[in-house]
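Here's the structure, in structure tokens; my notes come after.
The complex appears here without one of its protein chains, the remainder shown in place.
Just so it is clear, A and B label the chains in written order, and each chain counts residues from 1 on its own.
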Amino acid sequence: MTVGPLIVLAFAALTLGVVVGRRWPRLWLALTLTGAGAAIVASLAVLFGAVDWEWRGAFRLGGEALHLRLDGLSAIFLALVGVLGAAGAVYAREYWSDAHYPASAPRGRAWWSALLLSMMLVLTLSNGLHFLIAWESFAIAAFFLITLDRGQRAVRSAGWLYLAASHAGTLALFAFFALLAARTGSWDLGPMRDQAALQPLLWLALFGFGVKAGLFPLHVWLPSAHANAPSHVSAIMSGAAIKMGVYGIMRFSGWLPAPAAAGWVVTGLGAASALLGIAFAFAQGDLKRLLAYCSVENVGIIMVGVGGALLARADGDAAWGRLLLAGALLHVWNHGLFKGLLFLGAGSVLHATGTRQMSRLGGLWRKLPWTAGMFAIGTLAVAGLPPLNGFVSEWMVYLGLFDAVTSRGASAWAAIFAALMLGTAGALALASFVKAGATVFLGAARGKRAAEAHESGRTMVGSMLVLAALCVMLGLAPTLVWPALARGVAAWQPAWPVAPVPQSLQAIGGAQLTLAVLLVAAGLFAWRRLRGGVARRAMTWDCGYAAPTARMQYTSASFAGIVGGWFRWILRPELALRRPRGLLPLRAFRLERFPETVLDVVIAPVGGLIMQTASGARRLQHGSLQAYILYVVAGLVALGALVLTAGVR
Amino acid sequence: MMIVVSFLARLAWWLLLAPLLPGIINKVKAWVAGRRGPPVLQLYYDLARLWQKQVVMSTLASPAFIVGPAVAWVAVLGATTMVPLGPAGATLSFRGDVVLMLYLLALARFATTWAAMETGSAFEGMGAAREVSYAVLAEAAMIAAMLTLAVQTGSVSLATMLAPSVGTSAVLLAAGLFTVLLVENCRVPFDDPATHLELTMIHEVMVLDHSGPPLAVILHGASLKLLLFAVLLTQSVLPMGTYSPAVAAAVLVAGVLAVTVGVGAVESLMARFAFRRVPLLLTTSVLLCVFALLVAWQGAA
Partner (left out) sequence: MRDLNLLIGLAMGLNLVALGSSRLPSIIRATALQGVLLGIMPLLLEHDIGWQVVAVAVATAIGKGVVIPGLLQRAMRAAHIEREIEPFIGFVPSLLLGAGGTIAALAVARSLPLLPEHAKSLLVPGALASMLTGFVLLIGRVKAISQVCGYLIFENGIYLFGLLLIGSTPLLVEAGVLLDLTVGIFVIGIIVDRIQRAFDSLDTRKLTVLRE
């Protein structure tokens, strides 16, 4: 099966999907699954084969010839896009069905295909001008998907924020590609490591792609956009769309020479992103906002891997860099899978109860057993716990950092800092997801909506099941994907050729498999021994409480109270408090809101200042004809004076 | 054949010796208080008694309530397979196993807190919140401690990492790791295992609603974790590699005994810290481990 026809099939199926999406849902689903499947097979063929795919066409678009390329690095991202695109399309059949959303569901299908198509084009196009065209269409498709539910104010403002941030990044990318074309003489993209003049351009690329990736402090659009979008859109945004930004950083840090400070900056930003992202996540009371901030943390972990690889490259191509980059690439996949799973689970909860506020849910495991089980698997994966896939990629990154420290090179201090930040972030991630899972699914229902929930249908549960199965598979058999990761690493840095599976990875794979078997055995043994009438059911004892109510349970805010206090300096919560007064208080409430700090403290004041200056300058426009003529005369006089004085000199 | 025998011997050592430690701690506390105290083998009797009791489950709890303790126990046991027992070595050893050990302990913590939240009670939620919050700083301290050992020995595998040189960094590391032992095993000054008031509980409160065999599994798992940390602490501080096998074994046992008596002494002589002062103590342990790292870096340079 050659790659070329598969790519053509994928593009054709998705383009046709854009056209038929509005009217014929079943045909659209078939086309989308075909397109996604073709993309997955093509990328697997490149990853497990030995040859990259490249194609130059005669057709010219905007004066530039078409140039497509699929090598180890882009194939990894292409496979992820395919998997999430297919899962989301199946999920949307029931979640955003024509029955419930007659106006927006047809639009949603068309834009979904457009999104997948533009993401695939971004990954395969190898020409600067075409890359920008595909990038812009990807941003616009994502905008229309985020604002599918246009009637709600929060959704609209989230969409505008996303669009503004996306274009800020795209502006930097315009500058980047234009300067690149000017300095190399052509718009064509390829390895350009020997041209030292291109070094400063990497900072532009880092900014432009960093905005899309959601790197702290460029992540301001991420929480509101991912929280307010429909859940299948959030899944593909968090899983695949922000990985386009990661792809851009990886691609161009590999092809271009890097400035000396780039490795330090990327590692530092990644470590800070990891810790601050998960600190924000822990404090949130909105389930999808928590998941969105967690994406910021995971992008931080990936950037630590990329930064470490840059440091290793500068340090004479040290071997630990390969491990760090492989860990980053595996985390791209792992995060896409488990974050997609978690968002689809959150969508299931939202579909059943109508609310995202965790403190209004609870006890949903009885009504939504499948969702609860899938969400629990996603929780284990995101906390990076064995035996699932999240642990394997984090383990690789940790091992790379430990190796960097023991090598005692110049970059060991960056590795020490990153390792400490990652360790703290990992423990915070565990805490956040115990909070999320327990507050939503365990205990007693905290409100009527939670008490009257119902399980989602087969398509929704089925798509979650596929993602969960992939998480488990990648966790139990990590050695299977090592050749793919090695191909990606070799595409980034040819000096690190494809190596055989390291022995430590084989050991991890064996250990995870053994652990999974033991855990399942222990769980089954425990459950079977105590099933039936052997275990007596009684009210929660709780040290003797006679009449507990659902509202006595720990809420999400109380769970996060201790750590929220430690991070108050950056979380800056807004608190509205009315304490109970008197003997029989009627009303009391405590409302805590965690705004996006970087947006409110840094960007909004700057925006306000710009608006103020602009309004001040606007006073020049008052519509008086005489004044305008005066401006013209004054300008002419000034110009004349300038010419005369310049001529005299 | 020898591999199977040595594997079983190590497993027996871990499983059978672990319940002795809480007994020794309680004996030390009793002795300091002028009492005779419960017998040193009390936990063994307790485990046998609990195994025969019936389980009472909360009406709100899902099957994960029963499975949680089993998962936690398997995870801690898995972590012990990678910690070397002095001259006897470890069952499983490969590059990077130290990270697997740390994350298996995290899996145990996840399972315990998940099972605690199952009951839908405020007490257990409080304990779970405290447990996961303190673990954040304890994890940072553990990573710093492991980095110190890695810098000293140049290796990333527990079997070869735990052979440090004696010096200032050993003292700092001992202090830091001892504090981490106290917080991870919920001992004074972070938690008081003797009382059952909501003001003082972290671990005790999380297991309030467990009963029968699951409770036995939880108690055994907790003692196993204490033994793991004691063994880790002893080998991080004393240079086991320089002794002959017999001497090293004796030093290991003596070290574990010393750590246990130390925990008992700390519990008898200190009161539990007010909750607002706990972050200060945790930050101190992180800084102790970070400074141990700095001293080790200087020393090996």
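Everything below uses one rule, namely that contacts are C-beta pairs under 8 Å (C-beta built on N, C-alpha and C of every residue); 3 or more make two chains touch, one makes a residue touch a chain.
All of these numbers come straight from a predicted model, not from anything done at the bench.
Seen in the complete assembly, the chain not on display touches B. Here the missing chain is touched by one residue of B:Val40, B:Ala159 or B:Leu294, and it is B:Leu294. Not every partner is drawn; the one left out touches chain B at residues 168, 277, 279-280, 283-284, 287, 290-291, 294.
What we mean here is this: only the chains that are shown with their structure count from here on.
One inter-chain figure worth recording: chain A and chain B are separated by 36 Å, centre to centre, where each centre is the mean of the chain's CA atoms. Only residues 54-60, 62-64, 66-67, 69-71, 73-75, 78, 92, 94-100, 103-104, 106-107, 109-110, 113-114, 117-126, 128-130, 132-133, 135-140, 142-144, 146-147, 150-151, 154-156, 196, 198, 208-209, 213-214, 279, 290, 293, 300-301 of chain B touch chain A when the two sit together in their complex.
Residues 362-363, 365-366, 372, 376, 380, 383-386, 391, 394-395, 398-399, 402-403, 405-406, 408, 416, 419-420, 422-424, 426-428, 430-431, 434-435, 437-439, 442-444, 502-504, 507-508, 511, 515, 518-519, 522-523, 525-527, 529-530, 534-543, 545, 548, 550, 552-554, 558-563, 566 of chain A are the ones touching chain B in the complex.
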